[in-house]
Every structure is written in structure tokens, then in C-alpha cells.
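Omission of a single protein chain aside, the complex is shown with its protein chains in their original locations.
And now, chain A:
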Amino acid sequence: MCDQTFLAATFGPCDNCSKASPLMNIYLKNEPINYCSFCVEMMACQGLQKGETLTSLKKESETLKKKLEEERGKLTDVELHQVAEKVEAVAALSIKTRRVLKGHGNKVLCMDWCKDKRRLVSSSQDGKVIVWDGFTLNKEHGVTLPCTWVMACAYAPSGCAVACGGLDNKCSVVPLSLDRTENLAAKKKSVAMHTNYVSGCSFTNSDMQLLTSSGDGTCALWDVESGQLLQSFHGHTADVLSLDLAPSETGNTFVSGGCDMKANVWDMRSGQNIQSFESHESDINCVKYYPSGDAFASASDDATCRFYDLRADREVAVYQKDSIIFGASSVDFSLSGRLLFAGYNDYTINVWDVLKGNRVSVLFGHENRISRLRVSPDGTALCSASWDNTLRIWA
């Protein structure tokens, strides 16, 4: 994380005084400027209000943080599970493994469903990205990428392309063609360029824009056609491990979670960090919006999953059990949002009742840790990808 995309020292003529000296590349209002260190100090002093110094700013940030906590605390008049006491408990679920997708030669790191509810794409540690038909278990397409550890893959909304990225620091888009003999790898197009690994990617509402999260601590929005960076999102102080777009058609916000234990909600157009939640005790591995778009859940290495409401601006539920000591790597909601499926590093999937906060069921079957889980777009099935080289479809 040391090479985050701002504050890197370079040498050259200063933008302000034109003297050649070591430059500080900093961002002001999302514009990059290269000033020599003297000009930066002059500018910083001018930007200060009367009497502001480093210590006074520190004090102000402490008081603001306390005030935020107080404001949030005032609104906690009742807990979510108390409100949900009168709701009927979830009936016993009869979810079992219905399909096992074998074919990857190494750990499967990521998967995504297609909007047609039957196809899915998965990527693995050996650099292979496979598109499967979930009903028939046919492998429809296979692409081999030159890098290992393809940690992120996503299906385009139209179903005509997939995006994948990982240790190559890039996210590439591969158009899928109906012609089986065509070499898909040749048509691969690099869209995103980060300075560290790509941990997550997602298409926005169209095939034209791609949102990526990276180990360099930033998230970025790219135009697929030109590869241009449309917006970058700075604010995390460590690797960003996951992102999820808000579900509505007009939505233009997304949430990201990272190793700094924070989950941030961003406005896609302005790049502004709208809300920030810091209650986990370890890295956040996965974040997912609630189907209504007013809340989101996160899974973390501290063995808990937490539920945050965006309008109340606070955590409203924690899903944990003393017997669960392994980190959670992935979460997803069922269609109505009543069930939260969470995959853990102890090879199981726990199903939680979102409203009441208790565990409803445990799904066993994988032989190694779960890396990713996703509910199908129509809610009929759940697919889990695991380090045991397989994917399982549960229904």
C-alpha cells in the first residue's frame, strides 16, 4: 500500500515556481498538481484560516469524531432484532448442493452470475476464466490470462462480455463470441490500470463503464471503450478488498470495504465519500448492498458479519457466534433480504436471519475455504466458489 497513487516524489520543474526540484504530486479537488515542497508549504499555509495550525486541526478532527459518535448514538432508540421480535421465524430451509462445477485446476477465487440466471463466470489462481452453463454444467468459454491469481471477475449486464483482473494490476474486458473456435484471449482488452492488484470489479448499469477496487487503496471508474479513467475514489488508508454497486437503476452510489476496517459509501459522479462506517475489528473482505438499497452487509476476518443501515448511518446488527472463529470471506442476501448467506474460512456457509440476528442453517460441502458466494439474479439458487477448485450451486 506504500505506493498509493498520490504523494509520490518525482523530480522536475515545479508547476508554480518553475524551478527544477523534487516534486510532491498531490491532488487538489481531484486535479493532480506537481509543486516543489516549498510551494506546497506556502500554499498550505495560505489555505489555512486565521489561527489554524496542525494541532488545532487535530483537535477539531477529534471533537468532530466524538460529535459524530454522539449523533449516531442519539438515534439508537431500539435494536433491529427487538423490532423484529414479532416477525415469524424463518421456516427450516431445505437447501442442498444441486450442482458441483469441476474443471478449474486450482483455487477458484471469484464468480459472478449472468443476468440470464443460468450462466456464470468464474476465475481461479491458475489464470483461467471459465464461463459455465449452470443448468447443464457445460463449459461454454474458457480464457487463459497471462497472470495468476485472477481475484476479480464480473459478467457484463448484456451477457456479451466478462471482465477479469488480479495480480497483473489490470482489469481486462473479454468479449464473448458464439464462435467456439475463436481465440478469446486475443480479443481481450485492458481497461483499468492500477498500481497494485485488482481485488474487485463490477460493470455499472451498462457494458460501457467498469468500476474496480484495488490493493493500492483506491477505487476507480473506467470507460470500457477508451480505457479512460472517469473518476477515482480516494479515502481508504489500506487495500480495498471489495465493492458493490447500489441496486437501483438510477443509483449512482457504491460501497467499498478494505483492510483499514472501514466501509465507505461513495457518490460515483463526484467521487465524494458520503458515509463511512468503522466498527469491524479486522479487514473487511466483502460488502454487499441489501436489495432495497438502504442498507448493506459486510464480512470480515474478525469472524463477524455486520449490517449497516445507510439512513440511520450506523451498524444495526452483528451476526456472530462464539463457535465461529474463522473469518468470513463473502456475503450475499437472498432476494427478499431476509436471509444472509455468509461463506467462511472454516469451509462452511452460514445462513443468518437478517432481522432476528440468529443463524438459521449451516451448509456443508466444500473442502476448503469459500472465496465468494452469489445468489442468482432471480433468487432461485446460490453459487459458492471455493479453494477446493470447485463451485457448488445450492437450491
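Worth pointing out:
We adopt the following convention: a contact is a pair of C-beta atoms (placed from the backbone, for glycine too) under 8 Å apart; a residue touches a chain by one contact, two chains touch by 3 or more; residues count from 1.
Following the convention adopted for this analysis, contacts and distances are computed from a predicted model.
With the options "Guanine nucleotide-binding protein subunit gamma", "Cell cycle control protein", "Oncostatin-M" or "Glutathione S-transferase" in hand, the undepicted chain maps to the protein name "Guanine nucleotide-binding protein subunit gamma" (source: UniProt).
Residue A:T76 is the one among A:T76, A:Q228 or A:N358 that touches the chain missing from this view. Mapped onto chain A, contacts with the missing chain fall at residues 7, 24, 26, 37-38, 40-41, 44-45, 47-48, 54, 57-58, 60-61, 64-65, 67-68, 71-72, 75-80, 83-84, 87, 90-91, 93-95, 98-99, 118, 134-135, 235, 272-276, 290-292, 294-295, 309, 311-314, 316, 334-339, 354-355, 375, 378-382, 393, 395.
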